[in-house]
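Quick one: the structure is below, questions incoming.
All protein chains of the complex are present and in place, except for one that has been dropped.
After this line comes subunit A, so read on.
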Amino acid sequence: MCASVKYSSRGPALIPRMKTKHRIYYITLFSVVLLGLIATGMFQFWPHSIESTAEWSLDRRSVHDAPLVRLPLSSPIPERGDLSCRMHTCFDVYRCGYNPKNRIKVYIYPLQRFVDEVGVPISSTGLSREYNDLLSAISDSDFYTDDVNRACLLIPSIDVLNQNSLRIRETAQALAMLPRWDKGVNHLLFNMLPGGPPDYNTALDVPRDRALLAGGGFSTWTYRQGYDVSIPVYSPLSAEVDLPERQPGPRRYFILSSQTAIHREYRVELERLKEENGEALLLLDKCSNLSQGMASARKRCYKGQVYDYPQILQESSFCVVLRGARLGQATLSDVLQAGCVPVIMADSYILPFSEVLDWKRASVVIPEEKLPEMYTILKSIPHRQVEEMQRQARWFWEAYFRSMKTIGLTTLQIINDRIYPYAARTYEQWNNPPVVKWSSVNNPLFLPLIPPRSPGFTAVVLTYDRIESLFRVITEISKVPSLAKLLVVWNNQNKSPPEESLWPKVAVPLKVVRTKENKLSNRFFPFDEIETEAVLAIDDDIIMLTSDELQFGYEVWREFPDRLVGYPGRLHLWDHEMGKWKYESEWTNEVSMVLTGAAFYHKYFNYLYTYKMPGDIKNWVDAHMNCEDIAMNFLVANITGKAPIKVTPRKKFKCPECTAIDGLSLDQTHMVERSECINKFASVFGTMPLKVVEHRADPVLYKDDFPEKLKSFPNIGSL
């Protein structure tokens, strides 16, 4: 490239030396080649913009402007759909590729209007409002791509939500006409009302080759587990009616049946139940003599009394959802919206999104045969559970049933989870309502393990320049049998640590790490040098702990590896006068924190502290040179939901809080600052995660009348 630049700049100087004939010839040839190349170059680089302006520049158009496509009579029909299709046989994973975001890309075919040879459209409705909502939602999501070559999943814009409005053969032909149809591989069809009279198939009757089907009303015989997705039948009432969530509390009816087309055999059974149990049941039917103009879909009647639908659903604890000719019922959506627990009686029905949703927590599924026993079964459910189920039902509606958007995106997420199973959403993410997600904990160290004693612990001593005291601490700690390694975090950048020969001689490896900045967070850095899980964080002036006390602390930590196990305990209190949290270091009967001036904890929490600390807490601590221990207590309590463990009796600690801030005594300002920390952290966490307990751990035989020399930890609590 350089060479060419050089030559072209010198070019004009060379030209006069040539013969004119040649010169003109060459210049012409050269410019023609150059122009040609530039022209093709332009074309190469901007072909799409040319195309797109032609096709897409009109931002707002009518559905009727969509291009018309005439289906030849003899155009091919796809195969019926293979019942043995599974992701590994009928789905082309290569199109989805490996991608760092673990997200599939979805392409939507542009809208076309298909007509048969004589010009009759293939569908009586064309694009429906709901399908349009679904497609726009997908298009707005980050699943969407407009490049068919990048797409993993392709969605035809042919609306097959309702089979009744379709001409089956022609719709199938239209599908096969799609440019990338290729036997339906990686195509996804959405259908909510499958089958037609009289026998109502439980899956879409349109032949569709290998396409995946997101269908409402699958039965266990048509549903291809792990391939199809079972979706709800969308109820337009969801958008029309605003039912605010009902607070827990008694409801007027116990069981409510609101469906209008229940088979006679079932209605007889229900009426028998009503006779037996009276007012607890309400059996509604359609209204026969409504005045003109009233929407019959929004009214239900019982013996001449008119009830508003779906509002009446909120008045009942349980709502019956019986199968009709179809398995999937739109009523299910209304019932969930009302926060009424659905009692689903539809044998062989695959519940919506059953691949990920735990319906046992939001509904009662009863075999149709057991309808007569319904009342007894429901009565046996404890009251508290019913309330929880109501909350869960409402949550399912809000998260997954509410709109075509949630239905569509949930479907895509389920398929996404199958293609990238290692990044799949968890049970908790799918099933826990926000209020539970917020208050529950997901302990990362959930397995009840008591780690073996042998690897011991690593003592991490934070020091600045108190060398004499530091050396005493090191000498003391080195007597602890389970000590595996000593790590001194040298936080003074202006001074070098003393020479190796000056350090006390200890039996375990001793390593000094020099830090770049004098930050309190350094003590919680997950140094590679820490090879044990157990870390003992200790200040350079904690010389009063005996070796028995430290060893005992380690033993207690082994039984509580997911907690902070420390010596001096502290408490937080709610100050009613000030209306905020207060820090307490007095001799209290309770503990909610332990100071990390001397505490055992799992190395995992070092990672959490360094990389996952919420908000600006870490910087705040470094800036204020205080409260790193409170922050650690908050962090651990928040993620495990458990209180720390204080071990051994109270000792005279020389103001352990003051170690970081040299010279500052245990005075009022200090306490005020610590209280401020608690308030600050509580607001960042959005809650007060600390747990208060009344106990501390002592050796089994502590202070017992028993020969001291037979006790494992005799030297506990000496001052």
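Here is the rule we go by: contacts are C-beta pairs under 8 Å (C-beta built on N, C-alpha and C of every residue); 3 or more make two chains touch, one makes a residue touch a chain; residues count from 1.
Going forward, contacts and distances are computed from a predicted model.
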item	value
Hidden chain of the complex, named as in its UniProt record, picked from "3-methyl-2-oxobutanoate dehydrogenase (2-methylpropanoyl-transferring)", "Exostosin-1c", "Ubiquitin-like protein ATG12" or "Cytochrome c oxidase assembly protein COX19"	"Exostosin-1c"
Selected residue (touches chain absent from view) among A:75, A:112 or A:139	A:139
Residue, one of A:186, A:235 or A:546, that touches the chain absent here	A:235
Contact with the hidden chain (one of A:398, A:555, A:584 or A:628)	A:555
Residue in contact with the excluded chain [from A:112, A:128 or A:518]	A:128
